[in-house]
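Reading through the structure tokens given below for one structure.
Here the complex is missing one protein chain, while the rest keep their positions.
Presenting chain A:
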Amino acid sequence: MSYLALERLTKAYGSVLAVDALDLTVVRGEFISLLGPSGCGKTTTLQMIAGFVEPTSGRAMLDGTDLFGVRPNKRGLGVVFQSYALFPHVTVAENVAFGLEMRGVPRAEREQRVKQTLDLVGLTGMADRYPRRMSGGQQQRVALARALVIQPAILLLDEPLSNLDAKLREEMQTELRTIQRSVGTTTILVTHDQGEAMALSDRIVIMNKGRVEQIARPDEAYARPASAFVANFLGKTNVLSAKVVNEGNRQVVDMAGFRLPVPNRSLSGAVTVTVRPERIAFVDDPAPGVQGRVHTRVFQGTHWLFHIETELGALIVLRQNDGVAVPSEGENVRLAWGENDLLIATSGAM
């Protein structure tokens, strides 16, 4: 049963479609990410839901009522901004209490709920600080507490973690997920960081140029991207040109001599093939594969990143740092992957 339904939501600036007929249904309690490069319309979508931007057309039904018929300050949505947008002239407690004050919650209950929420986000004992005196991570938590304390119908997060450093961002991701699970608030996150989207969400909406490319569970979108754009955006991938040929009574895909059976019989001729870098293995010479030479080798702690020149073009390969020796730069190697690691599409479709 859908809780929030966006129906053909559109925003045009002049002749430019920032958001083009977006359809999305969100289940109660779900964590959804809008993912895409800057200018893909994800933030505009969020701002239309929040009411900061007028939609050009389309509807947004929240629990059976038309959201666009309600004034922004009556929608009861919690918003966390990239800049945090805290009120710098009042204390943390007053920041968090603001929404409750606007709702006419009596003082005693207000103080109680502010305290509870600050405890929830791990800011116990910081109520009387001023935002300017806090670190980015702490300000982030204040912003989250301020949005959560009003028990919003939906929590809208606009790139909330992008101003934090990498380590803190990872910590906050875990914490955000934990808090969201424990409170159960339906959440929409806008982000350009695919790792963040995959780590946090139940489902990802991948957007490009105002249009939805794919809506899927993170693992699903990663394993079966609906387009080359999605494949490229969700982590690194190798895109190869190949062709489908007949070999005896079966069809195979030929990648510079390296042949693998094609599961899909409807394909023929020139095709585009994508292979994830972590699915490519080094094999010994007699085995079938693609010949190449290691151009660069970069150590990244948990794994090695190779750039390998082959007949198919430059390929990237990731190898887990499991203690097994890896080829060094300049070395000749043989690469192979399995038929299940392939995504094949007719050329031009991708």
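Everything below uses one rule, namely that a residue touches a chain if its C-beta (ideal position, glycine included) is under 8 Å from a C-beta of that chain, and two chains touch if they have at least 3 such contacts; residues count from 1.
To be clear about the criterion, contacts and distances are computed from a predicted model.
The UniProt record for the undisplayed chain lists the protein name "ABC transporter permease", from the options "ABC transporter permease", "Cytochrome bo(3) ubiquinol oxidase subunit 3", "Paraquat-inducible protein A" or "MxaC protein". Set against the missing chain, the residues A:A5, A:A21, A:M61 or A:V90 yield one that touches it, A:V90. Only one of the listed residues, A:R103, A:R181, A:R224 or A:R293, touches the absent chain: A:R103. Interface note for the absent chain: among A:P72, A:G122, A:G136 or A:G235, the touching residue is A:P72.
Note that of A:L6, A:L35, A:A50 or A:A127, the residue touching the chain absent from this view is A:A50. What chain A contributes to its contact with the hidden chain is residues 50-52, 72-79, 81-83, 85-90, 98-99, 102-103, 130, 132, 146-147, 150.
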